[in-house]
Structure formats: C-alpha cells, structure tokens
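Every protein chain but one is kept in place in this view of the complex.
== chain A ==
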Amino acid sequence: MDSSILEPSLYTVKAVLILDNDGDRLYAKYYDDTYPTVKEQKAFEKNIFNKTHRTDSEIALLEGLTVVYKSNIDLFFYVIGSSHENELMLMAVLNCLFDSLSQMLRKNVERRALLENMEGLFLAVDEIVDGGVILESDPQQVVHRVALRGDDVPLTEQTVTQVRKTILASLSMLRYINFPT
C-alpha cells in the first residue's frame, strides 16, 4: 500500500483511443511505453473492446490500467491511465474530447462524420493532451484553438447552420482577441 503514494507528476494519460463498432482502430495515441509495439497495442485494443462494447458503464480496470470510456452510435472513445491515477481526471479528458468533437461535428458524433473530419480529430487531440500531459480540459477552448475554418467552401454550399456557426466562431475569436483570459 505504501508504494501507491503517487509520484506527483503531470503525466496523467497513457493513451487515447477511438475504435469503431467492430473494434477496429480509428485513432490511437499512446503516450508511454506500456505497449511499445503495434502488435501489443492492437491486442490491448481488442481486449479493451471485448470487455467494454457490450456494457454501457463508463469505467473499468483492465490489464492493471484504469480505462474510462464512452460510446456513441458506432464509436467508442477510451482514455487510459495508471490504476493509481485519479479517475475523475481521466474522465475530464474523456468528456473534453467527446464534447469538443461533438461541437466540431455539429452533434453528429458517428463514424462517418468523424472519418470525414480526421484532421479535426487529430488537431483536437493534439490540443487536449500533449505527451501524456493534460493540456486543456475545456471543450470551448479546444474547439476555438483547433479553429477549423470553413472559408474555403464557397458560401453557397454552406447550410444556414454552418454559416451561423462560422459567424459565431469568428465572434468568439474577436472576443478572445480583445479580452485574453
């Protein structure tokens, strides 16, 4: 029990995963050497998927690691940390990832929409976790920093919601520039 006094560290997250409903990897980022080879990673993902895809509970202990997860339609989101880690911190990361994506995909969090916006996902995760350290936990900030702009799509092709979204985004940008917080 004594050994479980945590070495204080910012390195909280061991991995972030997104799997589809066949358990295949859509996105995976490992931040330390718990699973050094692709083969071990895939085996771990398979195990995780088998243990979690049937239940809607949001937390489990697997292979000595704490796994918090969330599923939506045909997507499974996972955040993995050490079993000594504060579970709520991992949960904060998971929620931030999900909410950011939900905003970016206009609440359309499903496999197809995600695959069509992979660069958005890549950038979002890059803003949330950096090398295992939680960089940001506020989805608003993440969406703002990813700043996916739709300007290269001609206005006619945009739906009304998209236009409103763009305007809102630029408004919040303005506010942000004027009053840095």
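Everything that follows uses one rule, which is that contacts are C-beta pairs under 8 Å (C-beta built on N, C-alpha and C of every residue); 3 or more make two chains touch, one makes a residue touch a chain; residues count from 1.
Here is the rule we go by: contacts and distances are computed from a predicted model.
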Between "Trafficking protein particle complex subunit", "Ribitol-5-phosphate transferase", "Coatomer subunit gamma" or "Palmitoyltransferase", choose the name on the UniProt record of the chain that's been left out. "Coatomer subunit gamma"
Which parts of chain A face the unshown chain closely enough to count as touching? 1-2, 4-10, 20, 25-29, 38, 41-42, 51, 55-64, 68, 74, 86-92, 111-113, 115-119, 122-123, 126-127, 130-131, 133-138, 141, 145-150, 152-153, 177, 180-181
